[in-house]
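Only one protein chain is missing from this complex, and each of the others stays in its spot.
Up next, subunit A:
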Amino acid sequence: MTEKVHIAVALDGAGWHPAAWREPTARPTELTTAGYWRDLVRAADDAGVVFATIEDALTLEGRTAEADAGIRRDRVRGRLDALLVASFLAPLTRRIGLIPTVTTTHPEPFHLATGLQTLDHASLGRAGARIVAGSSPQERANFGRRGDGPVGFPASGHVEDDPAWQAAFREAGEVVDAIRRLADSWEDDAIIRDVESGRFLDRERVHNADFEGEFFSITGASIVPRSPQGQPLITALAHQSIPHRFAAEHADVVFITPGGAEEAAVIVAEVEQAAAEVRDEPERLRVFADLLVLIEATEAAAVEAWDRLEERAPIATDAHIAIGTAATIIDEIRTLAAAGVDGIRLRPARLPADLTAITEQVIPVARAAGILHDDDASPTLRQRLGLPLRSSRFAAQEVSA
């Protein structure tokens, strides 16, 4: 029997290949328009993609590790705030989860929390966040608020070897805690509108966050009443053991980047091991494998397209790359599914071309082949992923008290 998986997509600019914007199908002058994002995410929604992540970064050069990033004139530059793009897309879509990338070093955690709660209200329960820890020196210069932080990746290549990165992940953990506490601060039924007593809400059911951390504190309750999912879906991309542990402890979904099915099985085991040690969350951590895809009608056309892109700007990527027809991609998905992941996050090499191939070919065929979870018409993102809605920790306390 085939294991069933979910299909998600990761959206960024003109696609994940740095030369994608030069393709004839690209829309490089529209990357910051409403119409571009509306078209992309509506297509994904109609096809039944379970969620879309939207990349973000707080610098012009993005989060690239390229040494000469600066203002490179041959790369896509310029983007929109992902949380606001997701909010804009909420009323325009019906089922798809909307997962903006959020950075945890600079923004006020209170604003992040209320923004995500509002996304959850506006989307009727389809909000998530992809949490990114740490900051680059350029980000810090843009904000000018703090000088401390990682300078680059440590020589060893392992973030756990750098105290600044360790601190960044601790801070990211606090931000997630704060988001979850604020989301819980209003119980489901806090608004009572009791005309008799003149009370709009039952203040016994609204709780201060009272969050005290190493990096910041937040005293009050959220200004936003409880949203349909209770808590937004927390996701994180992880390649190494500190990020794995971070995801195991704090996330609902982790994105991993295996080189292939064998490695996927190894990473799933590592993540499960980490979860067994540090996880507080009530539900099992869901694992999605990232796969960068370029899809054409024939293998030869796909290879040719890929070579053309690579000639123009060679890609440096963390993710496994699959080049071929829809059938090639479906084979890859099947293999990863067998390795024990819950889902696949496809990163289209070119937008909109490869997203179109995903929505028009990969998903219908994979669905017909029985590889995908059926759409059970669950209204919220959590439920679609088989996660129960979260009840407020404060409500739980009352019951047990």
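A few notes on this one:
The working rule: contacts are C-beta pairs under 8 Å (C-beta built on N, C-alpha and C of every residue); 3 or more make two chains touch, one makes a residue touch a chain; residues count from 1.
Criterion: contacts and distances are computed from a predicted model.
Per its UniProt record, the hidden chain corresponds to "FMN-dependent oxidoreductase (Nitrilotriacetate monooxygenase family)" from the list "Acyl-CoA--carboxylate coenzyme A transferase, alpha subunit, putative", "Peptide ABC transporter permease", "FMN-dependent oxidoreductase (Nitrilotriacetate monooxygenase family)" or "Ni2+-binding GTPase involved in maturation of urease and hydrogenase".
Here one chain is not drawn; of A:186, A:288, A:306 or A:394, the residue touching it is A:186.
From the set A:195, A:276, A:316 or A:368, the residue in touch with the chain omitted from the display is A:195, counting the whole complex.
Residue A:83 is the one among A:10, A:47, A:83 or A:395 that touches the chain not shown.
Listed here are the subunit A residues that touch the chain not shown: 19, 21-24, 26, 28-29, 32-34, 38, 57-60, 71-81, 83-85, 87-92, 106-111, 114-115, 117-119, 121-122, 124, 138, 141-145, 186, 191, 193, 195, 198-203, 206, 215-221, 223-225, 312-313.
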